[in-house]
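What you see is the complex with one protein chain gone and the rest in place.
Labels for the chains are A, B and C, by order of writing; each one numbers its residues from 1.
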Amino acid sequence: MSWILILEQSLNGLQFGLMLFLLAAGLTLVFGIMDMINLAHGSLYMLGAFFAATLVQATGSFALGVLLAIPATALAGMLLEVAVLRTLYARDHLSQVLATFALILIANEVVRIVWGSDLQMTMPAALSGPVQLLPGMPYPAYRLLIIGVGLAVAALLYVLVAKTRIGMLVRAGASNREMALAMGVNIQRLFTLVFGVGAALCAVAGAMLGPLFAVQVGMGESILILAFVVIVIGGIGSIRGALVGAVLVGMVDTIGRAFLPHLFGLFLPPQFASAAGPAIASVLVYLLMAVVLFVRPQGLFPARG
Amino acid sequence: MKNRLLALAAGFAFTMLAASAGAADKVKIGFVSTLSGPSAALGVDIRDAFTLAVKLNGGKLGGLSAEILIGDDQFKPDVGRQLAEKFVKLDKVDFLTGYVFSNIMLASIPVAFENKVIYVSPNAAPSPLAGKQCNPYFFAVAWPNDAYHEAAGQYATQKGYKSTYLIAPNYQAGKDSLGGFKRFYKGKIADEVYTQLGQLDYAAELAQVRAAKPEALYIFLPGGMGINFIKQFVASGLSKDVQLITPGFGSDQDVIRPVGDAMLGLFDTSHWALDFDNPANKKFVAEFEKEYKRLPSVFAAQGYDTALLIDSAVREVKGKLDDKEAVRRALKAAKFASVRGNFKFNRNQYPIQNYVLRVVGRDAQGRLVNKTIATVFKDHGDAYVQDCAMK
Amino acid sequence: MPDLLEIRSLAKHFGGVVATDEVSLEVRAGEVHALIGPNGAGKTTLVAQISGSLAPDAGSIIFDGRDVTRLAQHQRVRAGLARSYQITSIFRRSSVIENLALAVQARSGSSLGFWQPVASESGLVDEARLIAAEIGLSDRADIAGGELAHGEQRALEMGLALATRPRLLLLDEPMAGMGPEESQRIIGLIERVRRSVSVVLVEHDMDAVFRLADRISVLVNGRVIATGVPDEIRANEEVRRAYLGDEALSA
Partner (left out) sequence: MNARAAALIAALAAAVAFPLAMQAADQLFFVGFASRVLIWAIAASSLNLVLGYGGMISFGHAAFVGTGAYVSGILIAGGVTSAWIGWPAAILASAVLALAIGAASLRTRGAYFIMITLAFAQMMYYLMNSMKAYGGDEGLSLTSRAALGFGLDLGNEVTFYYVVLAALCALLYATHRLAHARFGRVIAAIRENETRAEAIGFPVYRYKLICFVIAGAAGGLAGALLASHGKYVSPSLLHWTQSGTLMIMVILGGVGRLWGGALGAVLLLALEHLIAEHPIPWLLAIAPNYPQHANLGVGIVMLVIVLYAPQGLAGLVSRKRHA
């Protein structure tokens, strides 16, 4: 096993983890501030990808299409918040779970009616080749772009949350909802805004991953569960926890899939290793979650005391 | 409580009435295929070609008016199975057909077998059904699951590739494919990797390929998987160092359309090509393009042949579809002009036919198409027929 | 009198805030021990640690000669340590009798009965009726907890604790939000109960405290600054300064 291979797989893990972070960040804020479980978050990711695929085709420019898809998805998210989700904050979790599960069904069918079950999205031609990172180690340019965008958005989010007044309110809300409520100022508008930001982050993830995966109905359903795992690991309401959790999950998943079967092959009989390797690798992140839960039930970076 | 029960009872009664109304002098086909999701192009091509054949036939199959019930399995075995259940038991179809993917078909066709409904497979032809589990109610119209891969292995050997890396999804057809390749490949296998069926991100696998430094890379990744893989393969820069080989469907029109110029020069093996020079094929390609404004893929050719085969059998038995033995004999005779040219059924009801090497190039109008270069196998059957007890 | 409850150097922090600061105190068998202090002094936090719903960071709790620091709340209840809540916590949809019968059920044998209807166990209901009579709710026995008047709910709140047959009752502001008349009812109830049960009483109503308590501990900023009989507390300069002053004057 060469170092280059390990490095390359780590970059792949980082790329996946950063995209997971974009999803988990919005989700964890909504949890933290509104104490609301939103299963339809994955639908916003799907919507973002469909918007992006459509707009990239319509404008003929990848960058422009993606940039337009972000506010479009944010708007859709805020509309959803105002129309439906707002009434759910005060309700019990069961209602939230059911209503947002219903939203998934609705979103899937609406997308199917509007766009059909899937769309093609192509990456910009200039980025469809490799970049020579190190001697002997070319890396796909597009994946580097994803890593760059992920890091930039994470930094932006950090500045937004740590340095601005809105960020201060958001942090206060995440760590102490009653206090945020007591502050009273435009709390409703703050919620809508946070929701819009969450949706925008979904759109970034959906648009960036669109050319790598398929833009299709139901694309948000599996990745949503991984975002939950990230939040459980990172701690509800914590952006920092979401970042650490997401990168951890991305790394563990990618590296596990890449190396575990070989690792098992070193000290287990081959027929067992080839069966157990992929099986364990596929559940590795869930085992990680179980361990974190056992050691730190509130997650690695609990936002609340 | 009572009212709700009444409403339900009424619902069932309604359903029954509606279902019991059926005509006698027509042929009913249940067509289940993958019609949505990233791999939908395959099922859509089969469906379009099948319905085209029926349309060109004046809406009839073997002289009987044809009713085609279409269902989308959504790439999910359980959905495919439920549709089979409905078509066979509720709609009481005469033939079942359509499935693209072996796993979905394998989950679904026991329903047909148990109810003595013949399944005519337009694509999937897994090895177990060729050998020990061969079944009188199963006809493979296209090609045995291993065949393309055997041809590809033969080709890789002829080219003298010293080491080849193999990737296939972790399911029956995937195992069959790599088994087929290895049967005829004499070089070294660099590694043999099975990925999740339906996987779309291949970053991790590509990194492993780079580390293994093989001379050639053989992939069996149908539909959306292959499209994504080839794009990512090109993006990773591996295409400079490693020769990619695919089975025929792996670089056919459904892949060429989304991937584009990156496909140029790719070699593949197939039992059919656009440029096959026989009247049936010329008519098929022209009519297909006229109807759907796109070039047919190998899947379309298979769907078209499937309709023609059923047509010939229904005509042969003069519409007496209840005589299953007669229908079987008629199907096995395969008295129709196939777009692939000559072929015949082996005793396991899998085809014996030729396989060719193709390369992606440009046609006269500058479009990317597969061109036939050479014949790899002549009158090639499958390796499992000796295990089949059927005569 | 021997000590029924002994608390040794109990400590609890929330982040940087010290909620319980090296608290040590003893409750003697048969006494009513009042716990007073200004809002935020850590009284409820202390009760939570004694009852077992909150784990202390350090220190130990000895009940009847047995270290119960590591025991779960339900185990302490079975050992005879029951509590009532400052904010009424009853089963609002169940009737008074059902509320009490449930508490009786909790201490009478296993509840892993999956088949025999609980309604057929007359013993549970009979005992629940006795307790209903004790707390003065006999004529309201079949009313749902949520529909009772506030004072009645407070009585049921205490009744639920009593139904577990405790030896030590932790009462967290039993008279919270009550008018004088309703308070009298609860005071009367405590007077009756104290004959058989020891009581830790957290209460803001100083009249009630000084009328009921055998001894009083004063908690300020998580620390016990004084313990003694009512007259000692009344006379304690530090207590007057820190807390009692205004109210004692106004009383």
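Convention: contacts are C-beta pairs under 8 Å (C-beta built on N, C-alpha and C of every residue); 3 or more make two chains touch, one makes a residue touch a chain.
Source: prediction; values computed, not measured.
Asks: Considering the entire complex, write down the shown chains that touch the omitted one.
Replies: A, B, C
Asks: Kindly state which of the options C:Leu4, C:Leu137, C:Leu160 or C:Ile233 is in contact with the chain not pictured.
Replies: That would be C:Leu160, which touches the missing chain.
Asks: Would you mind spotting which of A:Arg91, A:Lys163 or A:His262 touches the chain that isn't drawn?
Replies: Counting the whole complex, the residue in contact with the absent chain is A:Arg91.
Asks: Can you say which of A:Leu64, A:Ala125, A:Met168 or A:Ala279 touches the chain missing from this structure?
Replies: A:Ala279
Asks: Looking at the whole complex, which of C:Ser24, C:Ser60 or C:Gln73 touches the chain that is not displayed?
Replies: In the full complex, the listed residue that touches the missing chain is C:Gln73.
Asks: Which positions on chain B touch the chain that was left off?
Replies: Residues of chain B in touch with the missing chain: 1-2, 4-5, 8-9, 11-12, 14-16, 18-20, 76-78, 81, 85-86, 89-90, 102-103, 106-107, 110, 170-172, 194, 196-198.
Asks: Name every residue on chain A in touch with the hidden partner chain.
Replies: Residues of chain A in contact with the hidden chain: 31, 35, 37, 39, 84, 87-88, 90-95, 97-99, 101-106, 108-110, 112-113, 221-222, 225, 228-229, 231-232, 236, 275, 278-279, 281-283, 286-287, 289-290, 293-294, 297, 304.
Asks: Tell me which stretches of chain C touch the chain missing from the display.
Replies: 51, 53, 72-75, 77-78, 82-83, 85, 89-94, 102-103, 105-107, 110-119, 121, 160-161, 163-164
Here is the rule we go by: only the chains that are shown with their structure count from here on.
Asks: Between the chains shown, work out who touches whom and classify the graph as line, ring, star, complete or other.
Replies: If you draw each chain as a dot and join those that touch, the picture is no line, ring, star or complete graph.
Asks: Grab the C-alpha centre of each chain and report whichever is closest to the global C-alpha centre.
Replies: Chain nearest the centroid of all protein C-alpha atoms: A.
Asks: Distance between chain A and chain B based on Cα centroids, please, to the nearest Å.
Replies: Roughly 36 Å, centre to centre.
Asks: Okay, in this complex, where on chain A does chain B touch?
Replies: 1-2, 4-5, 8-9, 12, 15-16, 116-118, 120, 122-123, 127-130, 138-143, 211-214, 216-217, 254, 257-258, 278
Asks: Enumerate the contact residues on chain B facing chain A in the complex.
Replies: 36-38, 40, 170, 194, 200-201, 203-204, 207-208, 210-211, 224, 228, 231-232, 234-237, 258, 262
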